[in-house]
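One chain of protein is taken out of this complex; the other chains stay put.
The block that comes next holds chain A.
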Amino acid sequence: MTITLPGTRTTDVRPVTARGGRPRRGRGTRSGKAGPVTYTLLTLTALVSIFPLYWTVVAGSHTNAELAATPPPFLPSASLFDNFAAALEQAPIGKAILNSVLVSGAITVGTVLFCTLAGFAFAKLQFRGRGVLLALVIGTMMVPTQLSVIPLFMMIADLQWVNQLQAVILPTLVSAFGVFFMRQYLISALPNELLEAGRVDGASTFRIFWSIVVPVARPAMAVLAMLTFLTAWNEFFWPLIALTTANPTVQVALAGLGSGYVPQQSVIMAGTLLGTLPVLVVFTILGKQIVGGIMQGAVKG
């Protein structure tokens, strides 16, 4: 390795670049394209991330004995579909998926809407007590779920909502984290002049929200929607308390699968796979909304 002085840099580096066809460093700083190191790292990360999902498919198609063998099976088999059938028989998975879609969907829509509204207000509107209210909202994040479960259940029981979906939807229709998240995004992403332009153009505050703030906030709303949907879908503790196994969400239904003296791994895995598919669909749809550069061209050049 020769020591390259700044002055001689070009003569030393050029031939290497020319021979290799691209810069030697993996991140390809010069051309902006990714190099082989980047690709290798990303491929590895992707494989590590995908493996659990793949293993669910493999495990869902083999019996306990086959899974315990050395070496374990690495390819799925056709008995996956038998295990789907078994899972659907053991628990009301179809109904659970429908319930979960309703619950998670409602929570997501509600959270994104209310958090964007509140986040906008905290970020850009001037009103008395703004700082105190925001501190209160953020303070609620410090209260552990376990602490609120009993009072919450008593309220739900008073409303006679036990075993009804609204018992799961209502308490999580807005989240402190979401409010804070949208506020932080809008503070930096939404220039005040854009709101003032809206006011001069004659828009009411709600119209400004709808026509200017929401389009600007779309990427953050998509992120919040993904996080919220995933959290709501995976929520187990509160649905287990508020609902019964006759009217469950996916996670509650899965908990009842493969029960017996020896749990049937394959049935549990097959059911889990069924319960995971809707999440994958939502991720594919929302991922497209996260686009950069939405604000480009709004202010300055």
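The criterion applied here is as follows: contacts are C-beta pairs under 8 Å (C-beta built on N, C-alpha and C of every residue); 3 or more make two chains touch, one makes a residue touch a chain; residues count from 1.
The rule we apply is simple: contacts and distances are computed from a predicted model.
**Student:** What does the UniProt entry say the missing chain is called, choosing from "NADH-quinone oxidoreductase subunit 12", "Cytochrome b", "sn-glycerol-3-phosphate ABC transporter ATP-binding protein UgpC" or "Amidohydrolase family protein"?
**Tutor:** Its UniProt record gives the name "sn-glycerol-3-phosphate ABC transporter ATP-binding protein UgpC".
**Student:** From the list A:48, A:75, A:142 or A:200, pick the residue that touches the absent chain.
**Tutor:** Here the residue in touch with the unshown chain is A:200.
**Student:** Provide the residue numbers of chain A that touch the chain removed from this figure.
**Tutor:** Interface with the chain not displayed, on the chain A side: 191, 193-194, 196-203, 207, 211-212, 215-216, 293-301.
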